[in-house]
Structures are given as structure tokens and as C-alpha cells.
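With one protein chain held back, the other chains of the complex are shown just where they sit.
Take a look at subunit A:
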């Protein structure tokens, strides 16, 4: 790729930008301004951002440029701008989690991953749109409007992290942070033709993520290349004493694995195709792209075997008990007493209980209320064993399925989502159809293992298809090796990145 006009800067990967910055070829202020310009141009069409922090981002960029000029040693990604999903707490910057109930809240502290991003000198461009409290697969449950898929503005960008994926796909940011509780990084990546990784549970600190389901939530990278995901993963990951569930040992060498994978040699790698994650309910075009990718993996030297995970059929049901149960408790703190929205009852006495009820009644959207009611019920005395208790048993069975499968294969693979992006509004009134989008991603969260989605081509409808790679816990490096190898093989077939085939957005000048 040639350097040149600042507009080209938005087309480069984070790794390329980092190189150009290190070489003094461009400044961080130029790179950041180019992305802010792009945001200004395409946001009216895409609406990936809830808040843009232009001044702060440029100030960080200028600071990094000055430090670089002084010869200070900087992080490899210093000066490369990034977008952050609005579920991540950022000091002094509005953080809403896509909900009315947090409108206007400016947190007094930074999430650990934000602190790491700031310490490394990445200008934060802003906060990205999402389904309210990360509940959804289309970003349509945001209280602040829909985000549009850059491939087709009438379609959903996936969810809950549709904003982060769309921002990356629309070249508004080279890097973004997402969070993935049941697929909220990987499914948006799949439907926007980008890369997204859900790391091993506990490998990226949850301190400062507004919790949806504590035992499932995990933050991770949203990027356009596998290497960029590895670079961001390495930056935000690693032990954090503020998160009790954080893994104490160091991360595996994910960046090294991505670079090695790009060589394209997968000799000796056993790839397990999960029998239960294909077939009925999966679009023909999705399955066709999946099969082609398997062929490429074989050509790269991998041994492809079929594995069975018989309990995956219960994953969705277990997930929709565990998630609402934990969410009903996690979301109890939004009560109008200490922060965010506060609504007084329209008539009758103004008691704490009635203020809480009025605030929650007005502040939460329907999907959030639906899940709080489900979760409250699942935890109720007399129902706990039948619902929450049984779901935890299913979770154990799914973990055993993974253990058995990983005895036969180094990584497991599947389509990331059963379909390409559907039309905005198409499934909004059918929660069950919406939930089925995550059928292939949810087992990964239930087991705490890492998963990656990368673009596998376009389906018959001309929309991107995602290919999912799953590795054992703490073996995130395998995702990157296999992902980078497949990415290299696919791009050599396509003659460049898939996103080069995306339609140009009509730009506001």
C-alpha cells in the first residue's frame, strides 16, 4: 500500500499505521484527524458512535507525537486511534451502555483496559453504539438509534457490538474494543466482514465493563485483520488484581502466533469441524463459504476431522437462563439513587421504592425488562434448581464436550453465525429468532474458551460470512495462528481484503 493523501490513512491496518508512525512517515495527529474526518463524513449514514471525543483524541495524538519526537520509547500501537464500546467505563466521558438509564453519566474512573489503552498512548476516538446493556444481536435495542451495516445500510451490523464492528468496517477506526457475552464481538464481525476475538474468560480484565452476565462477559478486539486483533489483545490482556476472575499467568504470545500463521503453513494442526454447528438453520451461502475455507485449511497442511459436541443443542436454553439470572442482579444497581437517570413517580408519594420503580420503568427498554423478568423468575425460591441449577449443569456438560473435542483437535471451527446480516426491523418482534443468531457463538462463552471470527467471503446475497475458530482456554495463540493462515489464503484468492469489495459509502462533505 502506498502512503499519500491523509484519506488513505483510514484504509490502513493498525499494524501498518504503527509502522508508518514509528518510521516518522506520518504523525498521530494526522492519523487521528483522518479518522475524525472519516467519522464526520460517514456517521450520518452509519451511526456507529454514540459519542466522539475529537479534542481528547487529538490531544493524546499530539502528546504521543511530542514524546516520539523526544525519542521516548513508546508502545507499538502508540498513536493509533481506537474506538471503545459504550459498555466500557471511561473517566469523564459519557458512558451509557446504550441505555437511557445512564444518559448523561460521566464515570469518575477508567476501566482497566481503558487505563492500559491510555497508558499505551492510543487516542480514543469515542464510544460506539450497542444494544442496551449488550442485550441483542442487531444493535437495534440501543436507546440511541440503529447502527447501519456499511455493506448495506438497510441491514443490521450485528450486535450487541454493532457500533464497534461498523466503525471498523466503515474505516472510521482501525481498532475497536468490543465485549462478547454470547457472541457480541464475533457475530458483528461476521456480518460486517471484519475480525473479532472473544479471548479466554479471565484473560482481559472485566474491571470497568458494565456487567451483563459476569460469568460470560469478556472484552476483546474488533479489527480488520487478524494481526491487528492480536496486537490489541496483547495490549489490553493480562492479569489485573482488580478482577478476581482474571487469570494470573501471562498471556500466550498471540502476536507471534499471528505473524507465524501468516506464513500459511498449518502442517500438523488438527482442525475439528463441530458437527452440531452446521446444517439446518444455516444459510446455503454461509455453508458454502465455510466448506471453501476448510479446503484452504487442508491445502495449508491442516488435518481436518469431524468432532461431535452433543450437548451444544442445549446451549441456547442454558444461556438464556444463566444470562438473565446474572443480569437481573447486575442491573439492580440502576435505581436512580446514586447516578444516571432519576424519575419521580407521576402521582402518589415519592418514596425510595417508588422512585426506583419509576426510574427503572422509564430507563430500561423492553428487551432489558424482558431479561430482568426472566432472570428474576429463574432465581426465585422454588425455581432455582429447575432453572438456574439445571442450566449450570448443562454448562458443565458443554465444557466436557469441549474437553473431549479438544482431545481430538487443536482448534474447532464453525460458521460464526447461521446467516448473513438481516434487514433492520426484520427480527425485532421475534426475540427467539433474534436469539438463534448466536447459536454457534454461545457455547464458547458458556465454556470460557476463546473464539475468533474472520471473514470467509460473501454469501449469495453479496453479504459477508464469518468463519469461527475456537481454541482451548488459555490457548488463544492457536486462534491467531490458524486465523492468520486462513486470512492469508483467502486474501490471496480475493486479491486483497474482503472489505475492498464493500460498496463505497456516500460521504458527507
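Heads up, the rule we're going with is that a contact is a pair of C-beta atoms (placed from the backbone, for glycine too) under 8 Å apart; a residue touches a chain by one contact, two chains touch by 3 or more; residues count from 1.
As a convention for this text, contacts and distances are computed from a predicted model.
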For the chain not present in this complex, what protein name does its UniProt entry give, out of "Aspartyl/glutamyl-tRNA(Asn/Gln) amidotransferase subunit B", "Acetyl-coenzyme A carboxylase carboxyl transferase subunit beta", "Branched-chain amino acid ABC transporter permease" or "Molybdopterin-dependent oxidoreductase"? "Aspartyl/glutamyl-tRNA(Asn/Gln) amidotransferase subunit B"
Looking at the full complex, which residue from A:242, A:433 or A:507 touches the chain that isn't shown here? A:242
Candidate in contact with the missing chain, chosen from A:332, A:386 or A:433: A:332
Using the document's definition of touch, tell me which of A:308, A:376, A:399 or A:501 contacts the absent chain. A:376
Missing-chain contacts on subunit A, rising order, are 88-89, 95, 97, 102, 105, 107-109, 111, 206-211, 213-215, 241-245, 325-326, 328-329, 332-335, 337-339, 352-353, 356, 376, 379-381, 384, 388
